[in-house]
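One protein chain is absent from this view; the other protein chains keep their places.
Note that the chains are named A, B and C in the order they appear, and that numbering of residues resets to 1 at the start of each chain.
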Amino acid sequence: MQRIGVFVCHCGSNIAATVDVKKVVEMAAKEPGVVHAEDYQYMCSEAGQAKIAAAIKEKNLTGIVVCSCSPRMHENTFRGAAERAGLNPYMVEIANIREHCSWIHKDVEEATKKAVILARAAIAKVNLNTPLKPGESRVTKRALVIGGGIAGIQTALDIADAGYEVDIVEKTPSIGGRMSQLDKTFPTLDCSACILTPKMVEAAAHEKITIYTYSEVEKVSGFVGDFTVDIKKKARYVDANKCTGCGVCQEKCPSKKSLSEFNRGLNTRSAIYTPFAQAIPNVPVIDTEACIKMKTGKCGICSKVCQAGAVDYEQKDEIITEKYGAIVVATGFDTIKLDNYDEYAYNQSKDVITSLELERVMNAAGPTKGHLERLSDGKHPKEMVFIQCVGSRCADNRGKSYCSKICCMYTAKHAMLIRDKYPDVNVTVFYIDVRTPGKNFDEFYRRAVEDYGVNYIKGQVGKVIPQPDGKLLVQGVDLLDNKQILKEADMVVLATAIEPNPDVRKIATMLTASIDTNNFLTESHAKLRPVESPTAGVFLSGVCQGPKDIPETVAQAGAAAVKAIGLLAKDKLLTNPCTAKADELLCNGCSTCANVCPYGAISYEEKEVNDHGIRETRRIAVVNSALCQGCGACTVACPSGAMDLQGFSNRQIIAEVDAICR
Amino acid sequence: MSIETNEEFRPKIVAFCCNWCSYAGADLAGSSRLAYPADVKIIRVPCSCRVNPMFILRAFEKGADGVILCGCHPGDCHYSTGNFYARRRMTLLFSMLDYIGVENGRTRVEWVSAAEGVKFSQTMNEFVEKIHSLGKNVRLGDLRCKN
Amino acid sequence: MSHVNKVDQIKEISGVNPLKCMKCGKCSASCPSFNEMDIKPHQFVSYVQNGDIESLVNSKSLWKCLSCFACVERCPRDVKPGKLIDAARQLVVREKGQTYLSPDEVPELLDPETPQQLLVSAFRRYRR
Partner (left out) sequence: MKYSYYPGCTLKNKAKDLDAYARASARALGFELEEIEDWQCCGGVYPLGSDEIATKLSSVRALNEAKEKGQDLVTLCSACHHVIKRVNDDMKNVEDIRTRANNYMELDEPYAGETNVLHFLEVLRDKVGFDKLKEKVVNPLTGKKIGAYYGCLLLRPGKILGFDNPENPTIIEDFIRAIGATPVVYPYRNECCGGYISLKEKEMAKNMCDKIVDSAEGFGAEMLITACPLCMYNLNKSTEGKIPVVYFTELLAEALGVKEEVEI
């Protein structure tokens, strides 16, 4: 028989206001095995933990139940407290009477009754707990960063600077990401390339960093400290070791009609191309869809003009398999497609563009060489209208439910830059709210209004109406004036919502990392573990976790790096001892369990058993506890009931069921 | 044996929630103060695939009026494939239960991610309402348990 | 009828939850009758929120909305103010004696080309 102590936390008034904690103590004390029960203001505090330790020692407790907040919050805290007092940490169970009880119920009597039942279930379970001992696993001292934008680059640099090997896998032909497409950055108006390019160069030159561009993660197996990853290096058809980056092939390539991805489709590029001049690596790739040689077998000009002999039409995709201790996801974002927003005439007029396209228009390396001009006729605009919240803050399935966060600031930036460079251009911004939390952010926006004369109108636009003369009639509303506005514009810029890179879902599935309905990766705790995925060993960097601007992204990238370094610095990790185990006497070696195990953790041994006096050799399932992650799939699949999960055994769960239904 | 008078029917509902998605979704419902009836009691399991049909039968045997199993969305399982096993097992179990008179409405599988506190609360509200409409579960109860 | 009652009735008839509105004004920016209206489409929502159904049912706007669904189509919050004004009109039309169109005045409004559809829909809009 266990000797159980029950500790009921008030959590200030969080629990005590709705749950009669004294009553819970009183009722718990009557449960079988309970020899001690008490309540305290804050069980997680030092004083609270001391009470637990004291009770363990004085009452010689063999198991404890803490009725408190979610185990996802403080299970480790209380396990630690128990261990320090000499109790096996796996003899601790938590009854979640806060998130699952006091916070969602208002009636004290009802909430108290439920809290008593939850406590009872935890007591019933702990009665059947057995001490467990974690095993150990090794840590591969190498990190993988998925995504080579500013988030991935910063994370990789920070990890590498701490002395660990890092690989960056980037899908496109160059690292740099969205930031490389930006012209200037807020709130200081730094040139984006001027601050990004040095980081790209540093990453490329770092002896601890390996960059795989034009590559994708294909497969991930293993677990924290010991992931195995297949990386597909797509064929570039150019030998990176031979290529000198002279660019002659791109000049001479006769197929020049492909839309430039880097310039958001606003101009064209050759079939053999580097996305932009500062690309890293400065090695072109051949777009097989556009290459005449690839399509017809004729041409081959790039190969002929390449003095280094680097062009290789026979190159094949290559799979690289590597082991990692930690993985950082930094897959970034894209702007949403605007096909659902034809009232803004994006598909009908070339002069309606997204803000990211405007970045390219404003950039010296962009389609207009940095001159602000209409894409339809090359004319210099006199009136520009910006429309905010296009596809953000929507509840109608057309757009995204969230605020994209960066648009208010980049629109102020665009407005200011345009007014600064072209004082003859009038700029009007239609906004719903101007949201500028951040250091020097609101001041920045106010400068746009006060110093640069940008006209901000509170109200949304209903329709952008192309006119026969090529102008755009913007039909909007001024809510403060209560007037409908018809404004003629030469260009309209849409602050288009951002969304996680569409590939992230596939990557999340491979990593078994949680993802939300908007395709943002879920952090382990919204406040306290914002850069860690709930999946151990997987960390989050940048917009893949939620909308962010550059400074926030860089900060989070550093934080993710620190978490990864903290993991890589360890030589060994303690493994979860809640693993599966087969009862030798019940197992008949049928292999059903091995077939459902996603980790290949189950093998079979010929083993001599003593079945009630009969000694015989049988084929028996053996679980490798270093590989087993404790999901329990095998326990249900096992036809003879031999397989059970330690810490969540059949008897324990049934005891909980019984306690709840009693 | 408790004598059923005109007392309001308070169903007993067991919710199995996987540790990674649904239990976290329930926590989020809690921290967001999204209420649902106290009749729902949650049991934490590592994965929806840990839920043995036996547990559900046991719950009904012991007097539960409804059992709901919540796991990660298909494709998002922390253990890659656990929820697929759970889905298949429950489909079979529920049709068998329906056959022996435990109505389909008393059992439910729902995918709730860690970010879906709202969905968790809504699901529980709906489920409790459904159980209310079905009334007390009289099948499968183990008479030996009554005294 | 008390106003609380009328607010609930409008919410029920329209199926609209005015609390979802984020006051972006896209409805008013889309409305082809905006200039003819005394209470503007985005204000319908606030009138319902504030319980001032009286002003709404006495407004000119009630008879100026074309039910063209531009606001319904474009509302980013699924509030759809056009449905609110429709519902307010229903309240009026359902109360006997309150009609915007009397059969007596119809003949002079017609011309030889007037399609049946126009009469039918105008009667549906204006009268019970």
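FYI, a contact is a pair of C-beta atoms (placed from the backbone, for glycine too) under 8 Å apart; a residue touches a chain by one contact, two chains touch by 3 or more.
Fair warning: this is a prediction, and the values are worked out from it, not measured in the lab.
Novice: Which shown chains does the hidden chain touch?
Specialist: Among the chains that are shown, those touched by the missing chain are A, C.
Novice: With the missing chain put back, one of A:D20, A:E343 or A:E373 would touch it. Which one?
Specialist: Looking across A:D20, A:E343 or A:E373, the contact with the absent chain belongs to A:E343.
Novice: At which residues does chain C meet the chain that is not included here?
Specialist: These residues of chain C touch the chain that is not shown: 12-15, 32-33, 36, 63-64, 66-70, 72-73, 86-87, 89-90, 100-101, 109, 113-122, 124-125.
Novice: Quickly run down the residues of chain A that touch the omitted chain.
Specialist: Counting over the whole complex, chain A touches the hidden chain at residues 341-343, 345, 347-348, 463, 465-468.
By our rule, only the chains that are shown with their structure count from here on.
Novice: Report, in whole Å, the distance between the mean C-alpha point of chain B and the mean C-alpha point of chain C.
Specialist: Result: the chain centres lie 45 Å from each other.
Novice: Averaging only over C-alpha atoms, locate the centres of chain A and chain B and give their separation in whole Å.
Specialist: 30
Novice: In chain A, which residues are in touch with two or more of the other chains?
Specialist: Correct list: empty.
Novice: In the complex formed with chain C, which residues of chain A make contact?
Specialist: Per the stated touch rule, the residues are 343, 389, 393-396, 398-399, 432, 458-463, 475-477, 479, 482, 484-485.
Novice: For the complex, give me every residue of chain B touching chain A.
Specialist: 12, 14, 20-21, 23-24, 26-27, 29-31, 33-36, 38, 41-47, 49-55, 58-59, 62-64, 72, 75-82, 85, 89, 113-116, 121
Novice: Which residues of chain C touch chain A in the complex?
Specialist: 20, 22-31, 34-35, 40, 42-43, 70, 74-78
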